[in-house]
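Of the protein chains in this complex, one is absent; all others appear in place.
Here is subunit A:
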Amino acid sequence: MSILAIDTATQVSSVAVAKEGRLLSELTMQGKLTHSETLLPHIESVLKMAATAKEDLEGIAISIGPGSFTGLRIGLAAAKAMSYALNIPLVGVSTLKALAYQLPVPGVRLVCLLDAQKGNAYVESYRWENDELKTVEAVKVAKISDIIADCGALGEQVILLGDAVQKKIAGKLELPENVCVAMPHLVMPRAACVAMLGQAELKAGHVDNVMDLEPVYIRRSEAEVLWEKRHPEEAQATKPTEEM
(Lines give C-alpha, C1' and ligand atoms only; values in the text may rest on other atoms or scores of the structure.)
Protein backbone atom coordinates (compact mmCIF):
# COMPACT_ATOMS: atom_id res chain seq x y z
CA MET A 1 0.00 0.00 0.00
CA SER A 2 1.46 3.36 -1.07
CA ILE A 3 0.49 6.17 1.23
CA LEU A 4 1.04 9.92 1.35
CA ALA A 5 1.32 11.53 4.79
CA ILE A 6 1.02 15.21 5.68
CA ASP A 7 1.83 17.08 8.90
CA THR A 8 1.27 20.85 8.99
CA ALA A 9 0.16 21.07 12.63
CA THR A 10 3.14 23.18 13.72
CA GLN A 11 5.66 25.45 12.01
CA VAL A 12 7.22 22.27 10.60
CA SER A 13 6.05 21.33 7.14
CA SER A 14 6.44 17.60 6.65
CA VAL A 15 5.27 15.26 3.89
CA ALA A 16 6.22 11.66 3.27
CA VAL A 17 5.54 8.72 0.99
CA ALA A 18 5.64 5.20 2.42
CA LYS A 19 4.98 1.79 0.94
CA GLU A 20 4.40 -1.43 2.88
CA GLY A 21 5.96 -0.12 6.06
CA ARG A 22 8.95 1.36 4.26
CA LEU A 23 9.60 5.10 4.13
CA LEU A 24 10.31 5.96 0.50
CA SER A 25 10.73 9.70 0.82
CA GLU A 26 10.21 12.50 3.29
CA LEU A 27 10.55 16.27 3.19
CA THR A 28 10.60 17.97 6.58
CA MET A 29 11.46 21.59 7.04
CA GLN A 30 11.02 24.67 9.17
CA GLY A 31 11.42 27.55 6.79
CA LYS A 32 10.19 31.04 6.18
CA LEU A 33 7.53 30.19 3.63
CA THR A 34 4.03 29.36 4.85
CA HIS A 35 2.43 25.92 4.65
CA SER A 36 0.02 27.35 2.13
CA GLU A 37 2.86 28.14 -0.25
CA THR A 38 4.99 25.03 0.20
CA LEU A 39 2.63 22.14 0.85
CA LEU A 40 1.61 21.25 -2.71
CA PRO A 41 5.09 21.77 -4.21
CA HIS A 42 6.46 19.55 -1.41
CA ILE A 43 3.89 16.85 -2.10
CA GLU A 44 4.88 16.98 -5.75
CA SER A 45 8.54 16.60 -4.72
CA VAL A 46 8.15 13.65 -2.35
CA LEU A 47 6.10 11.75 -4.91
CA LYS A 48 8.79 12.34 -7.49
CA MET A 49 11.54 11.30 -5.05
CA ALA A 50 9.61 8.15 -4.22
CA ALA A 51 9.06 7.47 -7.94
CA THR A 52 5.38 7.15 -7.12
CA ALA A 53 2.71 8.51 -9.42
CA LYS A 54 -0.13 10.22 -7.56
CA GLU A 55 -2.51 7.82 -9.30
CA ASP A 56 -0.68 4.93 -7.59
CA LEU A 57 -1.37 6.25 -4.09
CA GLU A 58 -3.74 4.05 -2.12
CA GLY A 59 -4.30 6.22 0.93
CA ILE A 60 -3.63 9.54 2.62
CA ALA A 61 -2.79 10.05 6.30
CA ILE A 62 -3.22 13.50 7.77
CA SER A 63 -1.93 14.76 11.09
CA ILE A 64 -5.28 15.88 12.47
CA GLY A 65 -4.30 17.89 15.55
CA PRO A 66 -4.18 19.40 17.98
CA GLY A 67 -1.93 22.19 16.74
CA SER A 68 -2.06 25.47 14.86
CA PHE A 69 -5.67 25.89 13.73
CA THR A 70 -4.71 27.42 10.39
CA GLY A 71 -1.88 24.96 9.78
CA LEU A 72 -4.18 22.02 10.45
CA ARG A 73 -6.78 23.36 8.03
CA ILE A 74 -4.26 23.91 5.24
CA GLY A 75 -3.12 20.30 5.53
CA LEU A 76 -6.61 18.88 5.89
CA ALA A 77 -8.10 20.86 2.98
CA ALA A 78 -5.33 19.58 0.71
CA ALA A 79 -5.67 16.02 2.03
CA LYS A 80 -9.44 15.98 1.61
CA ALA A 81 -9.36 17.38 -1.93
CA MET A 82 -6.70 14.88 -2.93
CA SER A 83 -8.53 11.96 -1.36
CA TYR A 84 -11.68 13.05 -3.19
CA ALA A 85 -10.01 13.64 -6.56
CA LEU A 86 -7.95 10.42 -6.51
CA ASN A 87 -10.77 8.47 -4.89
CA ILE A 88 -8.57 6.99 -2.15
CA PRO A 89 -9.21 6.65 1.60
CA LEU A 90 -8.22 9.31 4.08
CA VAL A 91 -7.37 8.78 7.74
CA GLY A 92 -6.61 11.29 10.48
CA VAL A 93 -3.74 10.55 12.87
CA SER A 94 -3.27 12.26 16.24
CA THR A 95 -0.45 14.79 16.00
CA LEU A 96 0.50 14.00 19.60
CA LYS A 97 0.62 10.25 19.04
CA ALA A 98 2.72 10.68 15.90
CA LEU A 99 5.18 12.69 18.01
CA ALA A 100 5.48 9.95 20.62
CA TYR A 101 5.99 7.42 17.82
CA GLN A 102 9.39 9.00 17.13
CA LEU A 103 10.86 7.63 20.36
CA PRO A 104 10.40 3.86 20.60
CA VAL A 105 11.80 3.75 24.13
CA PRO A 106 10.09 1.42 26.60
CA GLY A 107 10.11 2.08 30.32
CA VAL A 108 9.77 5.86 30.11
CA ARG A 109 6.86 8.23 29.96
CA LEU A 110 6.68 10.23 26.71
CA VAL A 111 4.95 13.56 27.31
CA CYS A 112 3.99 15.33 24.08
CA LEU A 113 3.29 19.06 24.22
CA LEU A 114 1.94 21.16 21.36
CA ASP A 115 1.78 24.93 21.74
CA ALA A 116 -1.67 26.16 22.79
CA GLN A 117 -0.64 29.84 23.18
CA LYS A 118 -0.30 32.04 26.28
CA GLY A 119 1.97 29.64 28.16
CA ASN A 120 -0.33 26.65 27.60
CA ALA A 121 0.12 23.39 25.77
CA TYR A 122 -2.04 20.55 24.50
CA VAL A 123 -0.52 17.63 26.34
CA GLU A 124 -0.89 13.85 26.14
CA SER A 125 1.29 11.16 27.74
CA TYR A 126 2.28 7.82 26.24
CA ARG A 127 4.22 4.71 27.10
CA TRP A 128 5.45 1.81 24.94
CA GLU A 129 4.04 -1.51 26.13
CA ASN A 130 4.72 -4.72 24.20
CA ASP A 131 5.74 -2.74 21.10
CA GLU A 132 2.54 -0.71 21.24
CA LEU A 133 2.13 2.94 22.01
CA LYS A 134 -0.38 3.29 24.88
CA THR A 135 -1.95 6.51 26.09
CA VAL A 136 -1.20 7.02 29.79
CA GLU A 137 -2.97 10.34 30.21
CA ALA A 138 -5.52 11.61 27.71
CA VAL A 139 -5.18 14.95 25.94
CA LYS A 140 -5.88 18.17 27.83
CA VAL A 141 -4.86 21.83 27.83
CA ALA A 142 -2.62 22.88 30.71
CA LYS A 143 -0.07 25.51 31.72
CA ILE A 144 3.39 24.44 30.59
CA SER A 145 4.81 25.21 34.05
CA ASP A 146 2.16 22.99 35.67
CA ILE A 147 2.84 20.16 33.21
CA ILE A 148 6.52 20.21 34.09
CA ALA A 149 5.81 20.34 37.83
CA ASP A 150 3.45 17.35 37.47
CA CYS A 151 6.09 15.44 35.54
CA GLY A 152 8.62 16.17 38.30
CA ALA A 153 6.29 14.56 40.84
CA LEU A 154 6.23 11.28 38.88
CA GLY A 155 8.49 8.50 40.05
CA GLU A 156 9.72 7.65 36.55
CA GLN A 157 11.86 8.97 33.71
CA VAL A 158 9.97 11.50 31.51
CA ILE A 159 10.94 12.68 28.02
CA LEU A 160 9.25 15.80 26.62
CA LEU A 161 8.52 16.20 22.89
CA GLY A 162 6.68 18.67 20.68
CA ASP A 163 6.86 22.21 19.38
CA ALA A 164 6.19 23.64 22.85
CA VAL A 165 9.50 22.05 23.88
CA GLN A 166 11.37 23.77 21.06
CA LYS A 167 9.64 27.13 21.64
CA LYS A 168 9.19 27.35 25.38
CA ILE A 169 11.13 24.69 27.27
CA ALA A 170 14.46 23.52 25.83
CA GLY A 171 17.22 25.75 27.19
CA LYS A 172 14.62 28.10 28.72
CA LEU A 173 13.19 26.30 31.73
CA GLU A 174 14.86 24.41 34.53
CA LEU A 175 13.65 20.80 34.51
CA PRO A 176 13.24 18.36 37.43
CA GLU A 177 15.82 15.58 37.67
CA ASN A 178 13.61 12.89 36.16
CA VAL A 179 12.55 15.03 33.19
CA CYS A 180 14.51 15.68 29.98
CA VAL A 181 13.74 16.93 26.48
CA ALA A 182 14.04 14.84 23.32
CA MET A 183 17.00 15.51 21.06
CA PRO A 184 16.47 18.48 18.74
CA HIS A 185 16.05 16.37 15.60
CA LEU A 186 13.32 14.30 17.25
CA VAL A 187 11.40 16.99 19.05
CA MET A 188 9.18 18.19 16.18
CA PRO A 189 6.47 16.32 14.22
CA ARG A 190 7.43 14.27 11.17
CA ALA A 191 5.19 12.93 8.44
CA ALA A 192 7.08 9.61 8.43
CA CYS A 193 5.47 8.80 11.80
CA VAL A 194 2.06 9.91 10.50
CA ALA A 195 2.57 7.61 7.52
CA MET A 196 3.37 4.54 9.65
CA LEU A 197 0.49 5.11 12.07
CA GLY A 198 -1.86 5.98 9.21
CA GLN A 199 -0.94 2.88 7.27
CA ALA A 200 -1.73 0.71 10.28
CA GLU A 201 -5.09 2.45 10.69
CA LEU A 202 -6.01 2.00 7.03
CA LYS A 203 -4.94 -1.67 7.10
CA ALA A 204 -7.21 -2.13 10.11
CA GLY A 205 -10.03 -0.68 8.03
CA HIS A 206 -10.23 2.68 9.78
CA VAL A 207 -11.18 5.32 7.24
CA ASP A 208 -12.39 8.85 7.95
CA ASN A 209 -15.17 10.54 6.02
CA VAL A 210 -13.69 13.01 3.53
CA MET A 211 -16.98 14.94 3.56
CA ASP A 212 -17.01 15.95 7.21
CA LEU A 213 -13.59 15.29 8.76
CA GLU A 214 -12.49 18.19 11.00
CA PRO A 215 -9.22 19.00 12.72
CA VAL A 216 -9.00 18.08 16.41
CA TYR A 217 -8.98 21.59 17.84
CA ILE A 218 -9.54 20.69 21.52
CA ARG A 219 -10.29 24.37 22.08
CA ARG A 220 -13.22 26.33 20.79
CA SER A 221 -12.74 29.76 19.26
CA GLU A 222 -12.19 32.64 21.69
CA ALA A 223 -15.36 34.32 20.38
CA GLU A 224 -17.46 31.34 21.45
CA VAL A 225 -15.87 31.14 24.89
CA LEU A 226 -16.41 34.87 25.43
CA TRP A 227 -19.99 34.72 24.20
CA GLU A 228 -20.75 31.94 26.69
CA LYS A 229 -19.29 33.95 29.53
CA ARG A 230 -21.63 36.78 28.62
CA HIS A 231 -24.66 34.55 28.02
CA PRO A 232 -24.33 31.84 30.71
CA GLU A 233 -27.97 30.70 30.57
CA GLU A 234 -28.20 30.28 26.81
CA ALA A 235 -24.78 28.63 26.81
CA GLN A 236 -25.93 26.06 29.37
CA ALA A 237 -28.81 25.06 27.11
CA THR A 238 -26.55 24.32 24.15
CA LYS A 239 -23.42 23.12 25.94
CA PRO A 240 -21.13 21.47 23.43
CA THR A 241 -19.19 18.43 24.57
CA GLU A 242 -15.84 19.10 22.90
CA GLU A 243 -14.58 21.55 25.54
CA MET A 244 -12.14 20.08 28.03
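In this section, contacts are C-beta pairs under 8 Å (C-beta built on N, C-alpha and C of every residue); 3 or more make two chains touch, one makes a residue touch a chain; residues count from 1.
In this text, contacts and distances are computed from a predicted model.
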Among "Spermidine/putrescine import ATP-binding protein PotA", "Cytochrome ubiquinol oxidase subunit I", "tRNA N6-adenosine threonylcarbamoyltransferase" or "Gx transporter family protein", UniProt-listed name of the chain not shown: "tRNA N6-adenosine threonylcarbamoyltransferase"
Touching the absent chain when the full complex is considered, from A:A51, A:A81, A:A149 or A:L186: A:A81
Per the touch definition above, residue among A:E20, A:D131 or A:D212 touching the missing chain: A:D212
Interface residues of subunit A (partner: the chain not displayed): 34, 36-41, 43-44, 54, 69-70, 73-82, 84-86, 210-212, 214-215, 217, 221-224, 227
